[in-house]
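Shown here: the complex without one of its protein chains, the others still in place.
First chain written, first letter: the chains are A and B, and each begins at residue 1.
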Amino acid sequence: MNRRTFLLGTAGVGFAGCRRSNLPRLNVYNWSAYVAPDTIPNFEAEFGMQVRYSTYESNEEMLAKVFTGNSGWDVVFPTHNRLQPMREYGLLAPLRHEWLPGLDNLDPAFRAPEWDSELLWGIPYMWTSTGIVYNRSVQPPLTRWADLWDLRLKGRLTMLDDPEDVLGACLKKLGFSFSATDPQELNRAKQEAIAQKPLLRAYLNAEVRDQLVSGDVLAAQLWSTTAQQAIAASSNLAFAHPAEGSPFYCDCAVILRESRRQRQAHQLLDYLLRPGVSAEIAGFTKTATANGAAHRLLPEAIRTNSTLYPPREVFQRGEWPRTLPPATQRLRDRIWTEIKSS
Amino acid sequence: MNLRRWFLFPSWLWMAALFATPLAIVLAYSFLTRGVYGGIEQPWTVESYQRLFDPLYLSIYLRSIVMAIASTGFCLVLGFPAALFIASSPQHKNLYLQLVMLPFWTSFLVRTYAWLFLLRDTGLINSALQAMGIIENPLPMLYNDGAVLLGLVYGYLPFMVLPIYATLERMDPSLADAAADLGARPLATLFRVTIPLCKPGIIAGSVLVFIPSLGAYLTPDLLGGGRTVLIGNLVQNQFTTARDWPFGSAVSIILMGLVTVLVWAFLRRESENLA
Partner (left out) sequence: MKRWLAVYAAAFFAFLHLPLLTLAVFSFNSSQFTVWEGFSLDWYRAIVRTPQIMEGTWNSIIIALTATAISTVVGTLCAYGLWKRKSPFLTGSLYLSLVTPEIVTGIALLAMFQFVFRWLHWQLGLYTVILAHVAFSIPYVVIVVLSRLRTASPVLEEAAMDLGATEWQAFLYVTLPSLVPGIIAAALLALTVSFDDYVITSMVAGIDSETLPMVIYAMARRGASPVINAISALITVFFGLLILISERVRAAG
């Protein structure tokens, strides 16, 4: 009995020790590599809060936790086309503009976006596109989605572990829209993906960055921000915005309705809207910021980087994928399972 | 008998609250419907079970069963000689047993990661082969069914060795001697006498390897690169990213059913053997 009492006592002491401090807490769940090292510590120091900061690699990973409605997170960063389902499910807290004076810093293009024209639900944070990052040793250079079906790349090619991007690439290769709802179009896209699978090394997200840098992987479908991080680490890599068209994604900062720290959450959002803060993040993480005032502060090299800030033609070829109706989403989920297990 | 009732009370509580109730809830969920964006909703239906008969999902079950059989087979072939060695050693039996069990005591995750470290393109095996000039480009040894199989075999090998060893230990050595006296060569003795006598241990070991292999999740996830979808991955996927709890519950119930039938058959056999 002595041993057990000791063990229970230790556990008790452990629990007591866990209460680290009495500062108000804010729980923030963000994409990995989306803040600068100082960003959160500076926020904590200035506002006298303690931030629990965790990261995820995909929307689905975040949504799996958040959809229960009692995940414990206060601020998360969904991609723009997830805002509507989250709103309809009652997960989001409406934003109070009187607590967000920094809204004017946003780039005009993001002040009334098509997914949330009054900016009631989310603040555009960083945006990205999906394209192809490839090793310069691959000649001729890759320029189209269709190039990713090239047999030469067999075993040295990866696609994103993301149904939206993989199906999107297939749809674009066939000339359809990213937000296609027609089952026939989707099934044809599925055939393309299944045809491509034998060439693939794996379906990988940001994990493939190291393999690109080391040269194991010659070509990868990747988000422009992660691609830029890889290119910065190795001069052998180049990025292409596919000729058939790129998707554009905007990650938005939202406050969850379950959060009991709405004021503090707004303070974080306003802090992230500051030009200096946003510029520091964009400069460190090599991401494209939706903050116009911050964009002007960026060094020339980054501001004109075509991977992160593509020229106008790329925008015109591209799309902002829209929220899909539930039936289409289910069909896509099923198609994704079929692709993964073929 | 008052004492016994008090003693068993916490276990009954465990069984009711932490075993039966969760399974009952999963069973109930398997008959409900998925909400528009996830969650559970009212219409009671067998739709989830009907979906299971789709060739896509049947093929996932089939692949999982084949993988489990393969992993059991390899464990048997690799583990039997090791058990034979330990049982026939005059000394150090305990030492050898500890050497077999030692990896089991360390983390399963760590042991699976070890193969990730060894098999990847910049991993040890490829680097060594390249350094020795045997190959020029790295061999893609990771992110395929073979890697998953290797991970499963490596993880569950001790579970095969121990039951076989236990049976061999209890075997009467004079039987093998008798066979030798009658003129049988060592290999014949092995296959005609030793192995058949070992059947209980072989079956026990096979069950201990087959069942976890069937429900494996971590190994195909880490070593399969998202390309290998087995039942475990399917269940996890439905409960997290796909947010289709009813369907995931149906898959889980069927898996539980398979496992229960196997164990029941095994235990029946065991009690028959003992009787």
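Going forward, contacts are C-beta pairs under 8 Å (C-beta built on N, C-alpha and C of every residue); 3 or more make two chains touch, one makes a residue touch a chain.
Bear in mind the structure is a predicted one, so any value in this text is a computation, not a measurement.
Taking every chain of the complex into account, the chain not shown here touches A, B. From the set A:Thr68, A:Thr181 or A:Ser234, the residue in touch with the chain omitted from the display is A:Thr68, counting the whole complex.
Of the candidate positions A:Glu185, A:Glu207, A:Asp270 or A:Glu319, contact with the unshown chain belongs to A:Glu207.
Taking the complete complex into account, B:Gln98 is the one of B:Gln50, B:Gln98 or B:Asn137 that touches the chain left out. Listed by residue number, the positions of chain A touching the unshown chain are 4, 7-8, 10-11, 14-15, 18, 27, 29, 32, 52, 54, 57, 68, 70-73, 206-207, 209-211, 214.
For chain B, the list of residues touching the undisplayed chain reads 1-5, 7-8, 10-12, 14-15, 18-23, 25-26, 29, 78, 81-82, 84-86, 88, 96, 98-103, 105-111, 113-118, 120, 122-124, 127, 154, 157-158, 186-187, 190, 211-212, 214-218, 222, 232, 235-236, 239, 245, 248-249, 252, 255-256, 259-260, 263, 267.
In this section, only the chains that are shown with their structure count from here on.
Contact residues on chain B toward chain A in their complex (touch as defined above): 36-39, 56, 59-60, 63, 120-122, 138, 140, 143, 225-227, 229, 234, 237, 239-244. For chain A in complex with chain B, the touching residues are 58, 60-61, 63-64, 67, 85, 88-89, 155, 161, 197, 200-204, 211, 214, 216, 326, 333-334, 337-338, 340-341.
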